[in-house]
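Quick one: this structure, given as structure tokens, is what I'll be asking you about.
Every protein chain but one is kept in place in this view of the complex.
Here is subunit A:
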Amino acid sequence: MSRIHAWLRRLSPLLVIATVVAIWYLVSRSANSLFFPPLTDVLVSFRELWFSATLLDQALPSFIRAGAGFAIALVGGVVMGTAIGLSPLIRQLTTAQLEFLRSIPPVLLIPPSLLLLGTGTQMKIAVIALASVWPILLATIDGVRSVETVRLDSARVFGLGAAGRVRWVVLPTAMPRIWSGVRACVPIVFVVMVAADYYASSDGIGYMISQTATSFRFSEMWASVLLLGIFGAAVNLAVMRAGRWLDHTFGEFGVRAA
């Protein structure tokens, strides 16, 4: 009995997905709307678009820009966050600016960046990085400040210099919190990636969506949205899995359990 329950529990998310797809299929099959083509048409478009060179031409550039922007945000956020978290002086000097910058809605960064950096790949990567750095930066500051004095004291007594303390004590202690910042920044990366593609682009998944939508190729538009959704879910799952592993390795749960 309990085994059946366990199976049901494991299968239930899949069942929900199957139900949603089934409803989509049934409703769209009988609908006559131009905007909601039948699911089968969408799937045909999906295969034609994304199991072909279009994947490399149109989707890949977006994902590469997103990846590059995220990587810059991660490294920049952790480095700056560590410096700000460790130094009360830097913290004092930057708090006001950080509060100002982080409250700017990410998409608003695009027009001024267009003026400053032009319309190229560079601009898009910069905007993605600039928009997604905040959660990582703030989480890192928080995590770095949570390191107990005793932990730093014992590292200092046993000869670890500043770099050694950051490497062996500060970053591992802050790791679970840094990762919560990463989790928060993933959706921002996606939003800004698509939004940046809308502006002055000749490729990218957002470009595809805007092009197909304005030229009444709705099954292709939905196929693009579907790809974006699948990719987003996969990235989220990977980030969650990595987070669980990091929590297990660096989390304080062991300390609490002892």
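Note that in this section a residue touches a chain if its C-beta (ideal position, glycine included) is under 8 Å from a C-beta of that chain, and two chains touch if they have at least 3 such contacts; residues count from 1.
In this section, contacts and distances are computed from a predicted model.
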item: Name per UniProt, for the chain absent here [options: "Molybdopterin synthase catalytic subunit", "VWFA domain-containing protein", "40-residue YVTN family beta-propeller repeat-containing protein" or "ABC transporter ATP-binding protein"]; value: "ABC transporter ATP-binding protein"
item: Candidates A:110, A:126, A:169 or A:235 - the one touching the absent chain; value: A:169
item: Touch criterion as defined above, residue of A:57, A:99 or A:153 at the omitted chain; value: A:153
item: Residues from subunit A at the interface with the omitted partner, ascending; value: 148, 150-151, 153-154, 156-161, 164, 168-169, 172, 249-250, 252, 254-255, 257-258
